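Structure record follows, encoded as structure tokens.
Just one protein chain is left out here, and the rest sit where they should.
Chain nomenclature is as follows: A, B and C, assigned in order of appearance, with residue numbering initiated at 1 for each chain independently.
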Amino acid sequence: MAVKFEQVAAVLGKLAEEVANKKEWLVELDSAIGDGDLGLTMDRGFSALANAASEYSEDDIGKFFMTGGLTFNKVAPSTMGTLVSTGIMRMGKEWKGKTELTPEDVVAGLKAAANGIMERGKGQLGDKTALDALIPAVEALEESLKSEEMREALKKAHQTAVEGFEKTKEMQSKLGRASWFQEGSIGKPDPGAGLMTVIFSVLAKDDLL
Amino acid sequence: MAVKFEQVAAVLGKLAEEVANKKEWLVELDSAIGDGDLGLTMDRGFSALANAASEYSEDDIGKFFMTGGLTFNKVAPSTMGTLVSTGIMRMGKEWKGKTELTPEDVVAGLKAAANGIMERGKGQLGDKTALDALIPAVEALEESLKSEEMREALKKAHQTAVEGFEKTKEMQSKLGRASWFQEGSIGKPDPGAGLMTVIFSVLAKDDLL
Amino acid sequence: MKKFVNDPKNFTREYVEGVAAAHPDQLRLLDDALSLVRADSPKDGKVAIITGGGSGHLPTFLGYVGYGLCDGVAIGDVFQSPGADQIVAAAEATQSGAGVLFLFGHYSGDVMNFDMAAEILEMSDIESKTVLVTDDVASAPRDNWQKRRGVAGLFFAYKLAGAKAEAMGSLEEVARVAEKTVAATRSMGVALSPCIIPEVGKPTFEIGENEMEIGMGIHGERGIRRGELKPADEVTAELMDAIINDFPLDSGAEVAVLVNGLGSTPLEELYIVYRKIDQLLGDKGIKVYRNYVGEFATSMEMGGFSITLLKLDDELKELLDAPAQSPFFIQPGPGGIAGGR
Partner (left out) sequence: MKKFVNDPKNFTREYVEGVAAAHPDQLRLLDDALSLVRADSPKDGKVAIITGGGSGHLPTFLGYVGYGLCDGVAIGDVFQSPGADQIVAAAEATQSGAGVLFLFGHYSGDVMNFDMAAEILEMSDIESKTVLVTDDVASAPRDNWQKRRGVAGLFFAYKLAGAKAEAMGSLEEVARVAEKTVAATRSMGVALSPCIIPEVGKPTFEIGENEMEIGMGIHGERGIRRGELKPADEVTAELMDAIINDFPLDSGAEVAVLVNGLGSTPLEELYIVYRKIDQLLGDKGIKVYRNYVGEFATSMEMGGFSITLLKLDDELKELLDAPAQSPFFIQPGPGGIAGGR
């Protein structure tokens, strides 16, 4: 299996749709321990990215993600927006010059994204952030691919992301706006981790990758 | 009868004493339709003036009042303070070079003072100000002197000042801070007119002039 | 009372001491009076411009003592007139025989004390003239404009008369420029919230959570109307209408614009107001020759702003462009700072 830009664009279109569907849910999550803007900013960001993909006339996947990061950030300079943008740009760097992606490329891209987010936000596993869903999900993907098909592996990754998201409930926030709540953040799941479950749910959909 | 500076100084000493005695009363009057400072500022002003008189080593009465106005104003730059200072200075101008005052001089000095206050404050009879006690009192003094002794004339003047003060009760204030109260000023006597009754009560005292 | 003060009785003296301590190179506090004068005064042959008034309006009044501005200021307690002795002291310390211009806002206590000071100076043969600033269109009808209060428009009077005096104009000329400036200046303000006089300790007036008062004076004097708070553009348009019609100003006119914050209104909001002014004047074909946005005449922490327009001709433009410098206001000359940018 190798993925071409056309399919990437389709995934991004679906992703924008799904984030729009989950907009209210993300706002609710962020209202509980943040300022409530996450659904709005992510909706703006992913729909701008999907638009850009639908208008992209070349086949260099890396180049698209490189500029796509900036497109995303422009409409969503919030914390999560900047981190997602960074992730997108890191995927672009990783996929530089590529016109198709192997499953290994996909893993490498997602790993680069996760590392980029850690680097930019100086966050760790356990800080109660998006990383607590993203990192285990990427690890699960890589691990599963050793023995399984891409489709199955992505489903595992999604499941792991959801588990990671659930676990953030019990954590105390150490970074960003939610950390101002201190112990008050315990009991509520992390909104950024919630976003990751949405992303992986789309990747895991049938007939996309 | 002719008055020398020594006597003037004695009157001013008595006046400072009496204003100090009436301090609370003046504060009360000014609190009702003003900012309540009148007793404090007049106490400061008249005691500074009396002090200056007790330290004055010359005999030129005019010269003393000329500089005395400034002495008074320095410690009392409030509305009434400035008006009283103006009055004092105008008396000084009127008495320029004089080492003793005839009853006619006293009347001329008080008239000059009243005119100075009208000029400076652009006030008229009936505006509910100090003028409503001062002007009739000075007129009564002048009139009485035509047929009576200074002592008697001063008592008439004092009585007229008190009547003028009483009449301000029914007036509506047209000038200064009290005018902000509009109809609310009716029913309360004017503090500045109250001060005039204190001044004339001292002038009318036996054994002074 | 939420204020950084010590004994409220010492409020005025203490802040003035702070100013004197901060700017000894530019200002001198007189020994015997609460009056500040230019450190470089008296300047030979120059008309001395003396201003003054109550405290609580910084940078008005003392902020406009400096090069190309005033020469001295007599400082009263909060919202109270200074004494005539302070005015006399400031005049004596700065005059050099060319005469004194008393330039200040139209308030009765100030008028009385300045008049008294003029009388005293006359006795020592120091000539003085008085020009009252009367720019607040909300405080009296147009035919009675000389009865109006002086508000932020004071700034333009200082700036232009100050430039004329710095250019060694005679007392007559400086007074003429001051009068001409006053006649060409119109202001109007709007208040949202009161201030607190330290010695009093409670708000100067009450106003509803959703109310504004159009035309309120800078001590809380009653305005033209109290009503529901409107969007910034609407409030701005209302003030501008009143000001423009009062002149009136026609297409082709050139003006200087001053947007003045009363104290707690953030600079961001003043620029939202300026944006609308710029649009409105543009639509009417009126040219903005220069603009000033910031705090020029405050009422401590009062919320609100005022707009002032000065109608310009060639003479006033040249004087407006002249350099000026005080610890509170700096305007470089036409060349800009540091010899040209």
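Throughout what follows, a residue touches a chain if its C-beta (ideal position, glycine included) is under 8 Å from a C-beta of that chain, and two chains touch if they have at least 3 such contacts.
In this text, all values refer to a predicted model and were calculated from it rather than measured experimentally.
Seen in the complete assembly, the chain not on display touches A, C.
The missing chain, though absent from the display, is touched by one residue of C:Leu30, C:Ala140 or C:Leu229; that residue is C:Leu229. Residue C:Ser55 is the one among C:Ser55, C:Thr204 or C:Asn260 that touches the chain not shown.
Contacts to the hidden chain, counted on subunit C, fall at residues 2-7, 11, 14-19, 21-22, 40, 55-56, 58-59, 67-68, 192-193, 195, 209-210, 229, 231-233, 235, 263-275, 278, 291, 293-295, 298, 300-301, 303, 305, 323-325, 328, 330-333, 336-338, 341. If you put the missing chain back, the residues of subunit A touching it would be 66, 69-70, 73-74, 76-79, 81-83, 85-86, 89, 120-121, 175-176, 180.
The definition used in the following text is that only the chains that are shown with their structure count from here on.
Arrangement of the chains shown, judged by which pairs touch: an irregular graph that fits none of the line, ring, star or complete shapes. Looking at contact counts per chain pair, the maximum sits at B-C. Taking the mean of C-alpha positions as each chain's centre, the chain lying farthest from the centre of subunit A is B. Our note on geometry: subunit A versus subunit B, Cα centroid distance of 86 Å, whole angstroms. Per-chain Cα centroids separate subunit B from subunit C by 35 Å.
The mean-CA centres of subunit A and subunit C are about 58 angstrom from one another, to the nearest whole unit.
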